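First up is the structure itself, then whatever we jot down about it.
Missing here: one protein chain of the complex. Every other protein chain is in place.
Up next is chain A:
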């Protein structure tokens, strides 16, 4: 008799331990913010878009932050999501040119998807050279949003330098800035910046990057980070 009771207790114990929690999100959704396939650089983790999933009670967006090279990555459950670009986030407009269009995306298994947007400007043909401890950056700015009702003025362009490859207006060692009013032509802009002497002591390379601030937009547009050997 006692044996049965012991057996029963054991059974109960095992039954009580049944796994009842949900699986963790296991699907990776990644991709890039692009314009016609060209990636768009932003400040690291400061620009986001929202994913909304309905049907699970509380409606709360999942904010997906974008890396400085335009990449993003989110760990999700499989399912259908609505994607929304919040008003004023990022140096770009939604691809359609106006806000409020949410697109539906279905995620089953890990997948990669680039998000097309309409940037106000594109930084192109950016070249960096180093001579006499001065970085010279030349680049071209192509105006993409032409509609005068939507277009934004350039308030300033900057060249940033750092010993780290995380580089933007808030994270840099030295910077040089040219006000938008002093830009003579968008076809050829040149910025120069002196590398601090102390970096020659400790470093064999540094990083540089061009940034463009637009009037009335929080988030700046950036070129890709480049590594420059000293």
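Throughout what follows, contacts are C-beta pairs under 8 Å (C-beta built on N, C-alpha and C of every residue); 3 or more make two chains touch, one makes a residue touch a chain; residues count from 1.
Note that contacts and distances are computed from a predicted model.
In the listed set "Starch-binding associating with outer membrane", "MoaD/ThiS family protein", "Pyruvate formate lyase activating enzyme" or "Imidazole glycerol phosphate synthase subunit HisH", the entry agreeing with the UniProt name of the missing subunit chain is "Starch-binding associating with outer membrane". Residue in contact with the omitted chain (choice from A:5, A:24, A:59 or A:201): A:59.
Contact with the undisplayed chain is limited, among A:80, A:170 or A:190, to A:170. Here the missing chain is touched by one residue of A:46, A:136, A:176 or A:203, and it is A:46. Where chain A meets the chain that is not shown, the touching residues are 46, 58-61, 86-89, 169-170, 216-218.
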